[in-house]
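Taking it in order: structure first as structure tokens, then the write-up.
All protein chains of the complex are present and in place, except for one that has been dropped.
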Amino acid sequence: MLNVFLFAGLPYIALVTLVGGTIYRYRSNRFSYSALSSQFLEKKTLLWGSVPWHLGVFILLIGHLIPIFLPGLWRSLMVNQAFLLLVESAGIAAAILCLFGLSVALVRRLTVAKVQAVTSPMDLVVLGLLLFQVLLGLGVAMAHRWGAVWSTQTTTPYLWSLLLLQPNLDLVANLPPMVRLHLVSAFVLVLLVPFSRLVHMFSVPLAYLWRAPQIVIWNNPRRFREVPVVRQFVESRRYFLRGAFGLTAGGTLLTAGVMDKAVSFFRGPAMSPEEQAALLRKRLQRLEMTAEERELELERLRNNYIFVANLKELQPQAGKYFIDYQMRPALAFRTEDGLPLLISAKCTHLGCTVASAVDANKQLLCPCHMSYFDLHSGAPSPGSPALAPLPRLGWALMDAQGKLLLKEGPHGRREGEFNVAQLEECGVFICKEYEENA
Amino acid sequence: MPGMGSVTHGKPAAAWLMVMSLALVGQTAFGYPEFQQYVQKSSGRTVNCALCHEHPDGPEGLKPGQIGSLTAEEMDRLNRARAAFQPGQTVDSPILNDFGDAIIRTLGKQQLLLLRQSPEKLPAALGTESDLDQDSIPDADEYVAGTHPLDPNSGQPWRLFLNNLKRFAFHVAMLVAATLFGLYGLNNFLRWFEASAAETTEHGLEDAEAFRRVETVTHEASRRSRSAAEAGP
Partner (left out) sequence: MSAAERVQKVGRFVAERFPVEKFSFHSLFQKKEVPIHRMSWAYYMGGLALFFFMIQLGTGLMLLFYYQPTVSDAHASVEYITTQVSGGGLIRNLHTWASSAMIFCVLAHIITTFAMKAFEKPREVTWITGVVLLLLTFGFGFTGYLLPWHQIAVNATKVGLQSIEEAGRYLPGALAEVPAQVRVLIQGEAAVGQATLSRFFALHVVVLPLLVFATLGLHVLLVQLHGMSQGVDRPTKKSERFFPLFVLKDFSLWGFVFLVVFVVALCLPFESFFSFPLFQPFDALGSTPEGIKPEWYFFFVYYPLELLPFWLVMLGQGVVVAGLFLTPWIFSGTSRKTLSIIAGAAAFYLVVITVFGQDIYQFFKGE
């Protein structure tokens, strides 16, 4: 029976009283619809009480309201372990902040004579209850870990069942006593709102943030003369505080972002084995290409003749690629008269490699931009983007013993003599001397 | 081949012969430059064989990704890819990049050979689902625009900008917030310096008068609320 009263009766009484009471108070005595300020009477201790308390309770309220009203979002966030840990520690820190603030406020109310004069019994009741409530909350957080997670399965649906007018007491029946006490105490606090200074949470003075500064001073002539100076001071302090706030907030955000990016940047990528293998393969390939290039360069630096192919392997219709002395691609053919024909394969337009096949018109095609070159003269056909002819290369024929039989310069001048029978055994070479003359 | 048959009815036989002869040449020699030429003309951007091939100079040659460099196993894969006439077959050609493979997989070699006649129809045939580089621009659109379907940094600048803006909305919002906070702070610091530097005596009397009024009002309000609180709830 007590259970039903505490978890079904009390919440509804509290809710009805809250709505009715606050409306009544607002209509009957609007000026009292806030908390009576005592800053005027004493402000040094107040700073240490009020600021930590309000900061802490603001964080705690957010931490309690989001899981109640946006449980889905909350649950999706809490899946992240790090975030859960962060939320729990922030909650405990905020609770400690609240405790500190409330204790200071309580001591102040009880010890400062001026403040005592304006303190009503209700103020003390509320303070004590809040202290009790925060202690309970802290106890719950300590004794029953990860409330941010379990509350979405228990208290949130319970509170929703209250709001939907179908109270489901089973949800809270088996909760630990401390949690149940925390809930009851919360209902009592809600109940007390219309009758106490707590009502000021509905009149949060947001306008303070942008209204002009006001100073309350004792009404005597000396203080009166100081007003402009004080005002100047207060005004500049306001600007300084706003400036510091803006820069701190902006700086914090920026630092967080930069740290987030910088740390992951310097830590390097987390690559899967396949990605690592692909990367290594690519880099190895590049190294091989460089090595190959260097080898070719070295060979061309050292040797006066470089082997291209055996003459009998060459064909009139399909060329064989090789690299010339200038490190450019070139093609080797065998013409109908049985002798080699060497021609540069680097397109004179943009340097693509010309394809190796000879078409029906005895032309070579550069596939990049469709330039046709005559195989024998190297000249581009009309309409090709290339304008200069592909240069012919000189060559030398040597037999298996390395004896030079025949040479032909790039312009067709031949030296030496040959007989057809020997040709089949010959190798085709390119010669450095022709490069130097070219 | 029923697909081929429909073409012979629609077009002169000579054209069909040309398709077939080109196709034969295409299989033994250099890729399909028709697509490249169409893209260059339509987009105004330079495009090379690396749009679909492994090597930027196309499949012809000795370098990695070109036919001359292939091992026996790779040759095997190449022949399998060349035989993929019907769509839907798994293609992993050693001379094609992922986009090239995807084209053969989606269209099949047969349809691709036919499309050489009208390269402008390739995007429609490819469809808009595939986005290999995940830059939110479909491969077919990248083909038309002459940008690379496998490089997320390549794309029409404006579309890329909008897509990335959406993707990085959180980062951008955070930085906007940080900047606004910072500007707000700097602005207030400016005023702080101005206020602390300004002469305090200049407006002295005027302000004193104004403040007497403010003070009275505040004082009055607090007295009234105090009496109200004492009256109790």
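Letters A and B name the chains as they come in the text, with residue numbers starting at 1 for each one.
Methods note: contacts are C-beta pairs under 8 Å (C-beta built on N, C-alpha and C of every residue); 3 or more make two chains touch, one makes a residue touch a chain.
Quick caveat, the model's predicted, so the values are computed rather than measured.
Between the chain not shown and the residues B:P94, B:P138 or B:G155, the one that touches is B:G155. The chain not shown here is touched by just one of A:F83, A:F265 or A:F307, and that residue is A:F265. The hidden chain makes contact, of the residues A:S37, A:Q133 or A:T353, with A:T353.
The omitted chain makes contact with subunit A at the following residues, 250, 261-262, 264-269, 271, 275, 279, 282-283, 286-287, 289-290, 293, 323, 327-329, 347, 350-353, 368. Contact between subunit B and the unshown chain involves residues 45-48, 50-51, 55-57, 63, 146-148, 151-157, 160-161, 164-165, 168, 171-172, 175-176, 179, 182-183, 186-187, 189-190, 193-194.
Going forward, only the chains that are shown with their structure count from here on.
Mean C-alpha position of subunit A lies 18 Å from that of subunit B. Against subunit A, in their complex, subunit B makes its touches with residues 25, 28-31, 33, 37, 48-49, 57-58, 60-64, 68, 171, 174-175, 177-192, 195-196, 198, 200-201, 203-204, 207-208, 211-212, 214-215, 218-219, 221-222, 224-226, 228-233. Residue ranges of subunit A in contact with subunit B, taken from their complex: 25, 29, 31-32, 34, 36-37, 40, 118, 120, 122, 194-196, 214-217, 219, 224-225, 227-229, 231-232, 235-236, 239-240, 242-251, 253-254, 257, 285, 289, 321, 329, 352-353, 355-357, 365, 367-368, 370.
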